[in-house]
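Here's the structure we're looking at; comments come further down.
Now for subunit A:
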Amino acid sequence: MLQNKSFVKKTRGGKIQKQVRELYLRHDIPCGSHACGSSCDRAAARLPADAGTVLVLDTNVVLNQIDLLENPAIDNVVVLSVVLDEVRNKNLAVFNRLKALCTNTGRNFYVFANENFKETNVIQMVGESPNDRNDRAIRVATRWYQGHLAGNSKILLVTNDRENKRKAIEEGLSAETVESYVRSLGRPELLDLVVLPTSEDATMMDVEDLRPSKRKIIYSEHKPMSEITSGLLHRIYHQGKLRVNRYNPFEAYVGSESIGDEIVIHGRSNMNRAFDGDIVAVELLPQDQWHEGESSIIADDEDDEEDDVHLAPSSADDAPRSINQVQHAAASTLTVSSRPVGRVVGIIKRNWHSYCGSLEPMPMPAGHGGTAHALFVSKDRRIPKIRIQTRQLDNLLDKRIIVVVDSWDCSSRYPSGHYVRTIGKIGDKDTETEVVLIENDINSRPFSAQVLACLPPLPWTLSPEDLAKPHRLDLRDVRVFSVDPPGCTDIDDALHCTRLRNGNFEVGVHIADVTNFVHPGTPLDEEASQRGTSVYLVERRIDMLPKPLTEDICSLRSDVERLAFSVIWEMTPEAEIISTRYTKSVIKSCAALSYVEAQARMDDSRLMDPLTSDLRNMNSLAKIMRLRRIDRGALTLASAEVKFQIDTETHDPLDIGMYQIREANQMIEEFMLAANVSVAEKILKHFPLCSLLRRHPSPTKEMLEPLLRTATSVGLDLDVSSSKRLADSLDHAVGDDPYFNKLIRILATRCMTQAVYFCSGDLSSSEFFHYGLAAPLYTHFTSPIRRYADVIVHRLLAAALEISKLPPIFQDKAQLTNISDNLNYRHRNAQMASRASVELHTLIYFKKRPTDAEARILKIKSNGFIVFVPKFGIEGPVYLMPRGEKGGDWVVDEAHQRIIKAGTNTSFGVLQTVMIHLEVVEPQPNRPKLELSLK
Partner candidate 1 sequence: MEHVDPLTGFRQDGRRVNEMRQIRGEIGVVAKADGSAQFEMGNTKVIAAVYGPREVQNKNQQINNQALVRCEYSMANFSTGDRKRKPKGDRRSTEISLVIRQTMEACILTHLMPRSQIDIYVQVLQADGGTRSACINAATLALADAGIPMRDLVTSCSAGYLCSTPLLDLNYSEDSAGGPDVTVGILAKTDKVTLLQMDAKLPMDIFENVMQLAIEGCKAIANYIREVLGENTKELEYRRGS
Partner candidate 2 sequence: MRGLQFPLNQTQRVRLQSALQQLQDVASKSTASVTVADTIPVSNEDGILKGHGTSELNGEVVATLCGVVERVNKLVYVRSLRSRYKPEVGDIIVGRVIEIAPKRWRLEINFSQDAVLMLSSMNLPDGIQRRRTAVDELNMRSIFEENDVICAEVRGFQRDGSLQLQARSQKYGKLTRGQMLTVPAYLVKRRKHHFHHLQQYGVDLILGCNGYVWVGEHVEVRENDMVVDQKNKLDETQVQSLVSFETRQFVCRIANAVRLLAALGFALLVEVIVDTVEASVLSNVAIKDMLGAEFYVQTAEREVQRRLSLMKRRS
């Protein structure tokens, strides 16, 4: 084992520091091939003995062609550690995919630690750039392989770097470009996956459509990174995340911390090839160009003027139309606004990922089966069209496909990308649902065999051993019941309420004991932690845990003995908690009620059975608790949840309506909140550094701004100085109609931040506060079947009670933070997916039945307003004038949030009720949308 020292200079906190790191070069690194003739260790060998060709990949191949690599046709690959490192530094997402490939036992990808191997380690020479050094390292490793596996396998270096390829061939290695290699495989469908080189390398591709004379710069060149960095330092440029307006893809905002305000960006040319979510550097335009930005547009979002789509990628006449649009807008509304307007000068970090959508319909090109250029239209309106090349055009035209963006050259109007895979036929409900899932990164694959192997044998019954455990309390003789939405199969909570002799109540909340079956570190646990949460779509549920657990073993159904984790309070009739007990238990639920049933029992004064009186007792306790909570300042917010009635045969929505909230719902909610708070206190006391809690940050002044503006315009005075004050003033906001209050609450909800999970060690205790519930501590404990956070909390609680040991993962703060980040991400995605699913079904519903409905105006824009339809929970824009036309004779009154038609009395104000017509239109093929118009 030879030792070598590498010297690295590194800046930390502005200082230049010399860091010396050791590097041990070894002799004992196996080549990973079964064909190896020497004494390499075969234990970790991945490459089969009969591998004809072994591929060594260059970094650029991995970075650009990861979709191709994921195709099983590419196999017997050596991934060098130098390549892995480079990929990790350049693109973490690609790195993770490559990592998954390398660990997948089904694929023959072998990681060769060339940097640690004596014979393949390469030291950077004087005057050699790091890139050249890495290229040389790749060649050295390839040569070593060639010598090592001589005669047994052919070693092929795959690189798209011309220089590297030339040098490799000079050194006597066989090297090919990706394209020529894929061609040699003789499978044309693979060629679609090959990312074509960008125009800098354009000479390498066969370019019949390249017309140099007509190539013209459409977008301004991005500034080099060094200039951006210094510009940011001197506050000439501003950094921020670009967010594209949902209703108008030609308008975007960049939230800049250096300005403390959002910078508006108009038009594609000012957006300068930035995608939604990119971190960009923005330059402010001179103030006289700051035209009235904010309310100017809910512009036409479809660029359907571009009927004559130019498929040749780089024709100059493809200049974004929006330039004119912007100028037009600027001319028409010369009122200089206070909102800064800017343009993107550089992109600091791309947010490119894969997009779902379809191809723009086009006539079949003459040469059948040949390469065709097509424009891809993403489902997400914020994403511009993407130019792709395909050889299977006829196949793809009516399909939903996934496409990845590769590059966006400043001389091409659209970004270019490549096809990844097909989801299914357009318009098919399953396909569209799949799209929703993919867009939100939700894993809906069935559980793997390893995961299912972790399940206890079925049918599961309570075993005497479970009962014999000293920590498990036998509560089977207690009258426990559950209340859930109708048709609920994954019942994870149940309750009981017994009057004690001293007049107090014993109230218990029993939560399915999922951690008794899901043990840390098992594949089942890993999978659940990855999924994070169950996802509820309109017609389907994607479980976090396999069905036997969610619907049988853990589900607290009636009349079966189930394991539970219980929180039991003793409460006075005034709902004061006297004592709290936590225990694992065995329960036998006597009734699984639905909310409606429970409500009906409580309301029916004739019923005097013990269960009903329990319900009533609980309800009265819950009411007191609720009042007390509201007194503390908890907000009662409202959301526009809707409910579909689904046809059992066709799974098409039959009816749509708002979700009704009953007293019974609130009763259950109250006890769940109480249980969560009690558990949060307990685990934080025992594990102050590694508890998983949930917090809800107070909204900032800026976030509440829109709410206040709306409120003022209707003459309402809201006090937002604290949650308590806000709650009070929301209570007093009673308008002339019953729905007014709810509307205000909906608006208030919109202004709130998201509640998030966090690891208690990451934040100071003052930040633990849950604003919405006005609780100093909160966590999720009550739904372990459908949320992984609750599983973690169960484990924490069990460890706090010394029932079980704390799994090692809690020692690793970084990992815990990772988990909580993942949970937040999954939680948000699950919500988005539910919403998207609702939207999808709304579309299906209205497709057949154009409807008229009452709507409320939420927001005034310059050419229309955004309305909310309470009956269906739909929100959308209403245009007052035909698209393309700006301003017209409508004038916006900013102070009163009104839009007035000049010269007439017609005006619309915020929160006003209007009648609208709902109808599904398809202005662009394959992009149906619900259009709202004034009745």
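Candidate selection criterion: all candidates are chains of the complex that A comes from, given by their letters.
Assume a residue touches a chain if its C-beta (ideal position, glycine included) is under 8 Å from a C-beta of that chain, and two chains touch if they have at least 3 such contacts; residues count from 1.
Predicted model, so just to flag it, every value in this text is computed and none were measured.
Peer 1: Here subunit A stands alone, and the other chains of its complex are listed as 1 or 2; which of them touches it?
Peer 2: 1
Peer 1: Could you list, by residue number, the parts of subunit A that touch candidate 1 in their complex?
Peer 2: Checking each residue of subunit A against candidate 1 gives 1, 3, 5, 15, 17-26, 79, 81, 84, 99, 102-103, 111, 113, 115-116, 805-806, 808-809, 811-813, 815.
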